[in-house]
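Note that this complex is displayed minus one protein chain, with the remaining chains in position.
Think of it as A, B and C in the order they're written, each chain with its own count starting at 1.
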Amino acid sequence: MKLRLNQRNIPILATFAVFVLIYIVGSIMYRNFFSLRVLVNLLIDNAFVGVIAVGMTFVIISGGIDLSVGSLVAFTGVLTAKLVSVYHVHPLIVIALALAIGAALGFTMGNLIHHFSLPPFLVTLVGMFLMRGLSFQLSLSSIAIQKNPFLFSLTSIGIPLAKRLKLPLGTAIVFLIVVAIGIYVSHFTKFGRNVYAIGGNEQSAILMGLPVGKTKIMIYTLNSTLCALAGVVYTLYTLSGYPLACVGLELDVIAAVVIGGTLLTGGAGYIEGTLLGVLILGLIQTFITFQGTLSSWWTKIVIGILLFVFILLQTYITKTSSLSARKA
Amino acid sequence: METNHKIILEIRGLTKTFPGVKALSGVDFFLRAGEVHCLMGENGAGKSTLIKVLTGLYKKDGGKILYEGRPFELSSPVEAPLHGISTVYQEINLIPALSVAENIYLGRQPMKHGRIDWKAINQGARAALKKLDVNIDVTQPVSSYSVAIQQLVAIARALDISAKILILDEPTSSLDAQEVEQLFSLIRKLKAEGIAIIFVTHFLDQVYQISDRITVLRNGELVGEYKTAELPRVELVARMLGKQLEEFVSESGEHLSTKEEQTRKAFLQVRGLERKGVINAFDLDIREGEVLGLAGLLGSGRTEIARLLFGIDKAHAGKVLVDGKEIDVSSPRKAIDAKFAFCPEDRKTEGIIPDLTVRENIILALQGSKGIFNTLSKREQTEIVDKYIKALAIKTPNSEQSVKNLSGGNQQKVIVSRWLASNPRFLILDEPTRGIDVGAKAEIQKLVLELSHEEQMAILFISSELEEVIRCSDRVAVLRDRQKLAELVGDQIEEKQIMHTIAKKEVSE
Amino acid sequence: MKSWLMRLKSEQTQKVLWPVVALCLILLFNFFFTPGFFRITIKDGHLFGSLVDILNRGAPTLMLTLGMTLVYASGGVDLSVGSILAISGALAAYLIRPGYASGILEYPDPPTSIIIAVALPLLLSLVAGAWNGFLVAYLDIQPIIATLILMVAGRGIAQLITKGQIVIFIHKPFEFVGGGFLFGLPFPVVLTIIMIALTFFLTRKTALGMFIEAVGANPTASRFMGLKAQRIKLMLYIFSGFCSGLAGLMICSNIRGADANNAGLFLELDAIASVIIGGTINGGRFTLAGSVVGTLIIQSLTTTILTRGIAPEVTLVYKAIVIILVVLIQSENFRKLLTGYIRTAKTNGATVPAHAVKEVK
Partner (left out) sequence: QCKEKHDKKIVVGFSQIGAESAWRAANTESIQKEAEKRKDCIELKFSDAQQKQENQIKAIRSFIAQGVDVIAFSPVVESGWEPVLKEAKDAGIPVILSDRAVDVSDDTLWVTFMGSDFVEEGRRTAQWLVDNYEKVKRADKTMDKVRIVELQGTVGSAPANDRFAGFREVLKDHPNFEIVKTQSADFTRAGGKQVMEAFLKAEGGDKIDVVYGHNDDSALGAIQAIEEAGLKPGKDIIIVSIDAVRGAFEAMIEGKLNATIECSPLLGPQLFDAVEDLALGKELPKRIVTEEGVFPAEVAKEVLPQRTY
């Protein structure tokens, strides 16, 4: 892919610059911060967030929002754990089923949003309640997946990078693949471009004869399917299912997407930015763990401050560099 | 020209009702292959509605549509191109944040190896625009270009779709003579290829230049179908308005004389104002009670002058004096505090507040300068709003209608009313009559003259319609290539002289 | 009569109509199936009953909704309302019993005056709102992220004040704010009604409401009209902060304790949902009445679930079903579909041609 060095890339470059900046600061401040392991951990630990964030980027670019993601991850986890541990169904079948349920939920929400012109916020809020409620129906307590060779192997396969360090298939690699596909879809497919058009101006998109309804339904279906996939990733990450898992995840995901430069009003954004957004949120957390002396409340305050500093830097770099770009 | 081609589209008894409005009632319309068919009528007559029913945006309430002899009804505009119908809608419908090239190819991108071929898109877009004589960077977002360019991009998109029926709903409202000519030569070519073209405009000249047939609508009802050659202008106007148009009062000779002009107080003085790359340094004087016209071709910098004066864009150099004192116009707010007002050319993005009512849209600017608590009473509001609804014949069921439900021309009238009502000392009108029908256009021109000559308002009048500039202005500043070339006064204000000034090459550069 | 009919037909009323219908349906259900739901008795001169509970418990959310409606109409959103609520409550409790979190159980002498206990937290809420407004209006940060900062950090600040403890207290005058009665009604309800009336007056009887909608719906056009969008937005976030602060005092006073971690948790979701159910558009028209009804719908639903004793683990499923129905009722397409079915059923399959249903003038 050709890197287009124009105005539109500036926000992403700014975001990247800030990421590097924070990373350098961390490396100076803390021992062991500057290591491959920390970077790989960022990918592993945030894999499930990232997978959803890719889907959410499409949703937000189209001018919508999806609040159901956290609950759907929890539901997928509980479903997988229960079917595998209690009913001994083969994991592959379970994964397929989970993805199908995710797709069905997204498809339903998309249809409601499109055909009845309902606000996405409310429809997906209902999706959020429903999936959380259904998770409770499956199990009230958490379920561990024990001794399932297939799932265990999924967690242990990976590309070795160093001693006792590999890029695991089940989390990091899935994440990177989804990002790559996301970039491809958003730049090089008609569907991807239609998403931008709908978010840019839905009325115009209709008048231009774009398949607005179909695209919208596809967006939510895609997002929920990715969410279910993230649920599987999360299940592999924890090897368990927990009905209260990922409460409030939707906000983290939305934050990552928006920090990545996507406009909540729709029409603009990049998957590349989202990848950076996810990594930056992860980095803020890593920072705080390495710091290691903050009390619970100071943790929150410092997260807020870092978030603020980061956004300020991002805005500042974007502004000055686009000014100088315009002058040139 | 003889057009005995076969009828490709047949509409009978088409009816469409909106809450409180009968937009179309029992309209018949016949379109033949290889003809240019003008759809005429006042603002709100139902022209755009007919088009939108045809392309499937609205569902018809009654009537019959036959396309190539078969019953025809689309459920959404997605299907229109599939049936060979390509449309330029009245309001510019492009995706602002996407590039020009992409806007031309959205929904029908060329693919290569399973992915969108961006190279082909950019090349194709350049070629498509070249046919219209537009040379711009097609990779820039559409929103970075002026309304006129956007209109041309929308046209380029429609022309690029191979179609049997091409619908153009007021495509020329922001274009000037040169671009229109370019467009017409393309239309003639398409016509020769047997394509049927529906063309909507309020410019009578253009109607007689290009069309074969005219269908006139009034208040949603069919007045009749005529061969253009057989319908004299006055007749056409009479059919549209349902009455004879009263002769326009001011003859073009009645400008303020040079002498009288100089005795008036110089209200606004602009000295060396410039913005690099957009408009070169220029001086400008406007006196109280005077209308200064700006003439120039597309992209010559007229809008830019207006934006600079109103503080929307920041000037890099120069100063603005009011009553001899330098003032700061670095933001619209400050300009308004100096009693300036600016009616922008792009009504969709810079003008209307779609969800608000007609009443609110009209009083907003006036209320804005009064502040939050000094609220206009209901009675005052109604008075103002009713005055303009009547004066400009704004077609709306009542003043509480959402402005988004008005026809394009009527929205424009609302925006103009807003600024006329705001009682400024200095009023900038950028293309105020865009998409407005003949009757209302005369009305607006009359109001402009009234405000200036009777209420001593200083007015900067911008229009791509030269005739209009000539008619309204006491003085005309001529622009070319982002530079003010000359000022014409008195008898110099006539078409030939202006065209001559624009065309004249600078001898010494 | 005629003007009344006109009003019923106007767009604004149309928008509120369906939420009201939804609310009525929920109440009607209870009227028939939940015994005692409509019983209102008078205890010690106070009204007492489930309906009063709905108002009383809904009062803090209503406050948040009020601020949220305006912010939402201006094209923004305020995620930090829950956190500001917690801060305000925490500060009030701290002022009343400053040593509690560090183990000193005594009250200060002389006891904290109610004026301080109310004024300082509200002041702090104003500051918090101003911070949000500053980020959104002047630094041009996307509202969701700008307010997320305070949403996260705000809880930290609240916990910093209480040191993570739940600070409990006894302070009769202050307890009146959230637990007192006026005219037989719980004071929070009275306060909320006053605030609603005030907001209505400020936005609808002055030009402010129109300005907010204009700024939200078309910022560019508003700028050209010289509307001070930045200042208006700043004011709205400050107002939202103030409303959250009041809500915080109500809750803290009502439970006679400040729970920095849990007070107002996830309440921003309820507030935003109320606003949307009420028909307010993000950047555009707002309807205060709609938002109020929206909150009442959500609160009635909660009270219904609790009163009927639905098992907690299925509560969410019920909530989901009811909310989707409430939302669907508001969709014109859905109603058409529904009446279409009914009509087809009645006419036994014969569809009515669309043009036969003409507008009657």
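Here, a residue touches a chain if its C-beta (ideal position, glycine included) is under 8 Å from a C-beta of that chain, and two chains touch if they have at least 3 such contacts.
This is a predicted model, so every value here is computed, not measured.
Taking the full assembly into account, the omitted chain touches A, C.
Only one of the listed residues, C:G49, C:P111 or C:P219, touches the absent chain: C:G49. When the full complex is taken into account, the listed residue touching the unshown chain is A:Q146, out of A:S117, A:Q146 or A:T320.
Within the full complex, the residue among A:H114, A:K190, A:K216 or A:K300 touching the omitted chain is A:K300. Those residues of subunit C that touch the chain absent from the view are 36-37, 43-44, 48-50, 53, 57, 103, 105, 159, 163-166, 168, 179, 251, 254-257, 259, 261-263, 302-303, 306-309, 311-313, 315. By the touch definition given at the top, subunit A reaches the unshown chain through residues 30-32, 35, 37-38, 41, 44-45, 48, 81, 135-136, 140-144, 146-147, 155, 164, 234, 236-249, 282, 285-286, 288-290, 292-297, 299-300.
Quick note on the criterion: only the chains that are shown with their structure count from here on.
Among the remaining chains, the Cα-based centre furthest from that of subunit A is the centre of B. Of all chain pairs, the one joined by the greatest number of contacting C-beta pairs is A-C. In terms of their C-alpha centroids, the spacing between subunit A and subunit C amounts to 30 Å. Per the touch definition, subunit A reaches subunit C in the complex via residues 67, 112, 115-119, 121-123, 125-127, 129-130, 132-134, 136-137, 140, 251, 254-255, 258-259, 263-265, 296-305, 307-308, 311-312, 315. Against subunit A, the residues of subunit C that register as touching in their complex are 75, 79, 135, 139-146, 148-150, 152-160, 163-164, 269, 272-273, 276-277, 283, 313-321, 323-324, 327-328, 330-334. The touching residues of subunit A, when paired with subunit B in their complex, are 6, 184, 187-190, 193-194, 196-197, 200-201, 203-213, 267-268.
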